[in-house]
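What follows is an incomplete set of chains from the complex, kept in their original frame.
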Amino acid sequence: MKRLISIFLLILMVLMLSTNLIFAEGETPQPQTQPKLDTGDTAWMIVATALVMLMTVPGLALFYGGLAKKKDVLNTIAMSFVTYCLASFLWVVYGYSLAFSGDIAGIIGQLDKAFLAGVKVDSLQGTIPEVLFSVFQLTFAAITVALISGAYIERMKFSAWVLFIILWMSLVYVPVAHWVWGGGFLAQMGALDFAGGTVVHINAGIAALMGVFILGKRKNTLLVPNNLTLVAIGAALLWFGWFGFNAGSAAASNGLAAQAFMNTNTATAVAALAWMFTEWMITKKPTVLGIASGMIAGLVAITPAAGFVNIVGSVIIGAVVGFLCYFSVTAMKPKLGYDDALDVFGIHGVAGIIGAILTGVFADPAINEAGKGLLYGNPGQLWTQTIAVLVTIVYTAIMTALIFLIIRIFMKIRVNEEEEIIGLDSSQHGERAYNL
Amino acid sequence: MKKIEAIIQPFKLEDVKEALVLSGIQGMTITDVKGFGRQKGHKEIYRGSELEVLFIPKIKIEIVVPDELVEKVIKIIQEHAYTGNVGDGKIFIIPVEDAIRIRTKEKGQQAV
């Protein structure tokens, strides 16, 4: 634990120093044309932020927690909770600034807004307060890291996870967010990503996959959900919160937000049905877990597309992803044999990639002038999308491996066998979920 | 005195209890158990991961009775727990040397 703290302080210092030294001469943040604050837009964005927060705490925590084995449920919940808390802290310390303030060579922002320096109560970002924009973005950073935890559960030491959060958020999330949303090189390339298919889901999915290769398999790789009612609550709250995630990414209270809302709802519903019917056909039983899994796949796939495609696009994206992710989870994973406990790669990674690509196909300029896909005469978009996806995959894969190596220097990453058998709730937290 | 231990199907508990009470049995203790036997379990499939449910929920009834009641109780259980399907369960008879009622300190047959 003490080790943890000192490592953290070290990282913090190195980060701060290095960015300042290397990039001190970077250009100053561009002045933005500042229209007046719109109370309606602000109202929506405050709520959207709260909704995205709810996705991690408790949405994801419950979705993952319910799927964990009975003896690991609290550890699984704790991973999401601590991620949200740590990410919240790091974001105001340096995350926001490095991702969104200025730009250095298209790669990273600057540190001038560390501790939100210069972000005044009346600073605006578009028509909403900048501080609101900052906390909205914070919730995205938090959930991205938390998503990864689902792959690692039932074996990873809690202290190693805490260290992982700090490193991965700093070295992977913040730069990638800058590339896509902060004026970095992917943004400049014209990659379409309405609400974070690449930054959030592909990013998390690949990190999950890479991590489980390094972590190794659990002794018992069976999925034995301790409480599917928690999974139902979690999936529902994720859907509910995702309206903030996707419709909130319009950054305004307008028709585009409404369209993103409708697309999100449609693709999710269709994906849940697609998964359910596929499963029904194949195993003869439509499961609640299947419906819930389909929902998540649909939500992920529509994320990059929500503000670009029309309703028909949404239906198709939902149907495709519900169908394909069923197989990525039930066929591909067993075939390849990696132990992605809760299918973070199989759902977030795969659906994220499908969504990013299909955005390049279905983006309808009648919905949003900013995006024109293959079907509307712009095949080049597909290429741009592919590049953006590949860049993210490569960067994340390498960095995640590196981060595990760094952690290994300081501590064991896995609990020992006995701790794994008795469960991480007891060994890591000294608690039991239920006293029924 | 004997202890009669019957492993039965959970949904038969109500019937069996009813019949025993009607026959004058005044006490019994039941436990949720899981059984493994000729009755096959089933599979639950969570995201393609097959969970074999080998141990099937059963109810264990324990009744301590004087020797002379053993046959009667067995008969009642046998009749009311019967469905004819594999998995209906077993009845075991186990010797009991003594019984004490905590409340009254009565011993032996008085106690049950």
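Chains here go by letter, A and B, matching the order in which they are written, and residues are numbered from 1 within each.
The rule we apply is simple: contacts are C-beta pairs under 8 Å (C-beta built on N, C-alpha and C of every residue); 3 or more make two chains touch, one makes a residue touch a chain.
All of these numbers come straight from a predicted model, not from anything done at the bench.
Participant: When only one copy of each protein chain is drawn, what copy numbers apply to the whole complex in this file?
Facilitator: Complete complex, expressed with the shown chain labels, is A x3, B x3.
One rule holds in what follows: only the chains that are shown with their structure count from here on.
Participant: Hey, how far is the Cα centre of chain A from the one of chain B, in Å?
Facilitator: Centre separation, chain A to chain B: 52 Å.
Participant: Which bits of chain A are touching chain B when the two form their complex?
Facilitator: Touch residues, chain A against chain B: 221-225, 283, 285, 287, 289-290, 293, 329-331, 333-334, 343.
Participant: Within their complex, state which residues of chain B touch chain A.
Facilitator: Touching chain A from chain B are residues 45-49, 51.
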